[in-house]
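Here the complex is missing one protein chain, while the rest keep their positions.
Chain naming follows the written order as A, B and C, and within any one chain the residues start at number 1.
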């Protein structure tokens, strides 16, 4: 399994947008993003795409391991609260894993631990080698 | 309603990531993104978050008008095909609109018109003034 | 591929709830249900579970063929309009098919062709020997 720094650097879209993997273990990972002007949408709150990406990055870091490549096949997000400043975190954890499929959930929260979004993602497992 | 150029410039997250609103009318909009290295994930394909954002931006441009602000409250995306190079487009259209809620769908396609992702989004309508 | 009558009779949950497959071809199918008192929820409208099932049945009929068994792995539904009486229809169609996965969409409509719900489903393909 890659360490958080390696995950952060390999994920170019997350990196370009100031997102960081801050912890990763088998089936669980956490990401972080400091809100900047370039994360905002047309009405001045953090873009749904940025919030989604932060959760999806946690999902990717948590679901990929030394032996498997897991590619996201679908994801759902409920946006529960607008965010405008400070830091956002996402944490993803495994709900189920079969031979070919994984299900994950994630939460995006702010520094006050308020829930900003709730995520559910499905991944397809490709065995390496 | 804003014109495509105004939408593009107001949406800072889309703008920062090289996304552009290329057409907008009431209930329908189209966006475009040229795939660059900074759009990729850790396995070298376009990041789910970038694909999601491109569709979400089309949803936002299509659903917001002169009189309403529509904020995304949930969204689902099925990732049907990996993308690695060239141009991606997203087109969003309105499925339903009630007093308080809208439902939209969107498709992300590549230059060969292959479907890269299918999106469904719900928005909450806040009346301006 | 089974004909509509065979599909209807094999799907015990649909059958028990008065749902019928009325047409089926490769990648597309249609179902029908006459609203009865036993389809309602606690506030007197058709239960989300009944609407979901009608769409899911169309998805199953459309995605299963002579050579494959497709099992639903995830589904999303936007409920756009309440229904209380008359007939409901669902139509499902294929959005994508890869070696292992299919994506479908479906619409539930009433007799006036108003959209009651919009559905997106993913299925996993098990090859029949």
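In this text, contacts are C-beta pairs under 8 Å (C-beta built on N, C-alpha and C of every residue); 3 or more make two chains touch, one makes a residue touch a chain.
Given the structure is predicted, the values throughout are model-derived calculations rather than measurements.
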Option from A:41, A:63 or A:76 whose C-beta touches the chain left out: A:76
Out of C:3, C:41 or C:84, only one touches the absent chain, namely C:41
Missing-chain contact among C:29, C:62 or C:77 belongs to C:77
Only one of C:56, C:91 or C:105 touches the unshown chain, namely C:56
Hidden partner interface residues of chain A, rising order: 76, 78, 80-81, 95-96, 98, 103, 105, 115, 118, 120, 122
Pick out the residues on chain B that sit against the missing chain. 73-74, 76, 100-101, 122, 124
Chain C residues that touch the omitted chain in the full complex: 7, 10-17, 37-43, 45-50, 52-54, 56-57, 60, 64, 69, 71-79, 82
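Please note the rule applied: only the chains that are shown with their structure count from here on.
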With centres defined as the mean C-alpha position, give me the chain A-chain B separation in Å. 19
CA centroid of chain A to CA centroid of chain C, Å: 32
How many Å are there between the centre of chain B and the centre of chain C, using C-alpha atoms for each centre? 27
Enumerate the residues of chain C that touch no fewer than two other chains. 76, 122
